[in-house]
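Here is the structure we will look at, set down as structure tokens.
The complex is shown incomplete by one protein chain, all other protein chains being positioned as in the whole.
And now, chain A:
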């Protein structure tokens, strides 16, 4: 197990480095410096600004300073666009929002998707099963940028039940639609995975043995079938997490929730490279670490993987 963890880290650490170095050097390719404006600044002023942000240093030194700042002080540097704000301010403002609806969506997708999948598998070919399969097939082609407009159309414009956007400090009626829009397609995938996995497990020999012993259905499902059923679901958690992080771009754009996705897309339009790089590194390393944890969890549940 320990050797598996070490081997898995041997992938995660280079990945992190590649992410940081690649996004840093990509920024160096960007046309125009951050302080290029329509009215050219006097050379002296430009020199002063560059010295203030450390841009007069050689590139490798800038990279080292930047990474050093993140690692030692969790300091992502200043925003190039908004002179009075640092990237840290932006993270502090947007991250709690994204974290709130992201966590709710993630947990909801797992719980509801898992429950639906298990229920459908236990009562295979019943109306519940057909209902679940129908929903999962339909929801698969409803990504967040399709779900969100439809939700707003139905619940805000037609029915007027929920506000069409805004965050309002995370009041429940502002959270519902972002959560549904973000989690639906992942819920569907998890339900489909759980169902097919459960059906396969229920047909296996050790379950037949348990049946032959005369164990009640409930014991068979909870004690014996559940753990092997959840294996493929665990391996799907990584992609689902990545999908939800990037999905927050859409959610923040459509619902104006003001999470990090909003700042990321905004920075992309404003060419605010400092904000883009900071958020890329923060969210990117979160996903890389999350994937690592999921893989280790997977190996812990299923010893076959450790080999």
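Note that contacts are C-beta pairs under 8 Å (C-beta built on N, C-alpha and C of every residue); 3 or more make two chains touch, one makes a residue touch a chain; residues count from 1.
Here is the rule we use: contacts and distances are computed from a predicted model.
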Undepicted complex member, UniProt protein name, chosen from "Septum site-determining protein MinD", "Nicotinate dehydrogenase subunit A", "Oligopeptide transport system permease protein OppC" or "Potassium-transporting ATPase potassium-binding subunit": "Oligopeptide transport system permease protein OppC"
Of A:2, A:141 or A:212, the residue in touch with the unshown chain: A:141
Among A:5, A:27 or A:215, residue touching the chain not depicted: A:27
Residues of chain A in contact with the chain not shown: 11-12, 14-15, 18-19, 22-23, 26-27, 29-31, 137, 140-143, 145-146, 148-150, 152-153, 157, 164, 242, 245-246, 249-250, 253-254, 264-265, 268-269, 271, 273, 276, 280, 283-284, 287-288, 291
